[in-house]
Each structure stands twice: as C-alpha cells, then as structure tokens.
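One protein chain is absent from this view; the other protein chains keep their places.
Our next item is subunit A:
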Amino acid sequence: MNKNHRVPSNRSLSAVEVKSKFGAEFRRFSLDRSKPGRFDEFYGLLQHVHRIPNVELLVGYADVHGDLLPINNDDNYHKAISTASPLLRLFLQRKEEADHLAFGTDSLTRKKNTVLSAVLLRPDPNRKKPPVIISLPKDFRPVSSIIDVDILPETHRRVRLYKHGQEKPLGFYIRDGSSVRVTPQGLEKVPGIFISRMVPGGLAESTGLLAVNDEVLEVNGIEVAGKSLDQVTDMMIANSHNLIITVKPANQRNNIVRSGGGGGGAASGSSGRSSDSGASYYGYSSPGGIGAAASTPSHIIQNFHPEELESDEDDEDLVIEAGGEAELIPCAPSASYSMPSLPRYEPHLNLRTAAAAASSGSLAMERRSLEEDGTVITL
C-alpha cells in the first residue's frame, strides 16, 4: 500500500478558490491546487489575510457533503484542497471559543441554525467551553466501524477497531463463559468467550460498540469456537493493529434494524438472517435470562478483503540501516519503508468508514445511556 496520495488529481483546475470566514468577516483568495504547500504556511497565510497574526485559530472547512471538518495538519489540509470543487469554504474560530462538537456529519446542513449560527455568526464571548468533549477529531483517522452489516445476522455485530500507532490502549478484557444455543436437539450449553471488562478511556470503550458480556464469535474472520481463552487472547493481540471482532452483543436492543426485503442490497444477508432467526428470537425472548443465546452461522460471509487485513502491517516493520560508521543513519525513505519520524496515519480512508465512525460516535452516546438498564446476565 503506497501512502503517497499527496499529489492531487490533475483533472481539476490548477487554482482553488478559497472563501475564508472569521466571525463576520470574509476573505477570498486562491491557492495553487498542485502546490498547496504545508499546513503551517497555510495557517500563517490565514492569519495574514485576516490580519489576526496572534490569534490561535481553529480552521474548519465544508466538505462536499456539507460536513464541517477540521484542518489542522498537512494531510487534512491537502485533502481539503484536493476535494474542493470549486470553492473551498473555510470557517475560522478562535481556539478558546471553539466548539469541538461542531465538527461531524451533517453538522453544516442539518444543524445549520443551531450550530453554525451559534459558532460562526454570533460568537458569544461569555460562552464556556462545552463541559464534555467526547473526542477531538484530530484528523481523519477512523477509530472504529461496524462492518458487514448487510451479511451478518441482525443479532451479531462486526466491529473493527483501528489501533494504528496511536497511544490509546485497546482497553478490554475477555473471559471464559458459556452460552446457550438452539440446536435440533434442543438447548445446548456451549463454552464461549466473553468480554469481561472495559478499560475506561480505552479504544474499545470509547467506540461504544463493544460492551461487557458481549460474546466474541470471531476474530478477524476466524471463528473462536473450540479455541481456548489464551488462544483467543493471542489471536486478538496478533491482530491488534487492525482488530475485527464479531460479537453477539449482550444488549440486543441496539441492533441495526433492516427493513425487511427493502433494497436489493439485503439479498445476501437474508439467508444468514433466516438461518439464525431462531437464535435471535430466543435472544429477545429471554429478558434478563440466559442472554447470549448465540448460534454462530455455519457459513460466514466476509465483506472485508484479506488484503485489507494485511494492508497496514506489512511495510510497517521498521528498518534502520547503518552506514559504515557505528552510528545509525536512517536511509532515504522509499516506498517500502516507513520512517519513525513520519506520522503514521491511514491515508487511504474512504468516506464510508469515516462516516460510519462518526455516526457510531453519536450512536455510542445513545447506547451508553441504554446500557445501564439493558445489561443481560450471561452464564
């Protein structure tokens, strides 16, 4: 996976028209699309054109979907330049007044009256910082996503956690347990692996997609049935840079509800759903009882490609080559080496996952409030 996405596509015009708004003031200028320069130069330019040289700024822009997204490093700056068509709309705020919650999906379109007006038109000097900052979207890196919704049974959830090089711990524990399955012979108690604890502030907790007592069914597409706790632990750790776990949530209330027979896209999922309907019915019908009545579908279709699983790790082994001298001199960066000095990030993100990650954030908040009463005891 080559990470050099810096060169913008040539199909667009060479100049980008920029409309920058700070408070009530507008500035218009243009940038060379092929040579956008660095973010700090751009930041200086903004301070210069708005004549606010010593004001700490938070820079945001409206993307093609009308979302307000931040510009705070080279990468998202370049992204913003390359996707501007044709006008790049910038919104500047003083850092101390910044409302971090403003960034996100639909933030410009749907909540125009509330958020935009509050933030951009009438900045209230007395306004305090929002008391709770869920997570500051520092860049475009996805943190987690729900994937393969179309092919998994409704009772299951496949969660992808993106660890990358970030500091935040994955932050959860697993344990042995047993779950009840529906078989032709009747109910059968089978051993299973469950999430036993979440570390506050960890990646797993912050996504809100995993919860205590969720039964782990698969790790990166491989069923855990028949494997020991230690084996599953080792599998998760071995996949920790890009962990995809399929769980049967203990709390089945937040499952994604699909309109039955709606779109053509559900065709592949319907078979899986019907085969598992008994289990899902059982899951609903036993409130507070034997919760995770999961029956793993015998065939698991995977939407994610194997290459995708492999992608990030392969070339990230760090190689330091030394010259003839005893000191270690890093060699010139080439496509296959990643240097420690470079920020490690995922440039090949697609908007689908980004959107999913963002939406899952709001979903998570809802869930957390529900979790309180929605816990299901699992044996």
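Simple rule for what comes next: a contact is a pair of C-beta atoms (placed from the backbone, for glycine too) under 8 Å apart; a residue touches a chain by one contact, two chains touch by 3 or more; residues count from 1.
Operating definition for what follows: contacts and distances are computed from a predicted model.
Novice: Report the protein name recorded by UniProt for the chain absent from the figure; options are "Thioredoxin reductase 1, cytoplasmic", "Glutamyl-tRNA(Gln) amidotransferase subunit C, mitochondrial", "ADIP protein" or "LLGL scribble cell polarity complex component 2".
Specialist: This omitted chain is identified in its UniProt record as "LLGL scribble cell polarity complex component 2".
Novice: Given that one chain is not shown, which residue among A:27, A:94 or A:163 touches it?
Specialist: Here the residue in touch with the unshown chain is A:163.
Novice: Could I get the residues of subunit A that touch the absent chain, sorted low to high?
Specialist: 163, 169-176, 196-197, 204, 219-220, 222, 224, 227-241, 313-322, 324-326, 328, 336-337
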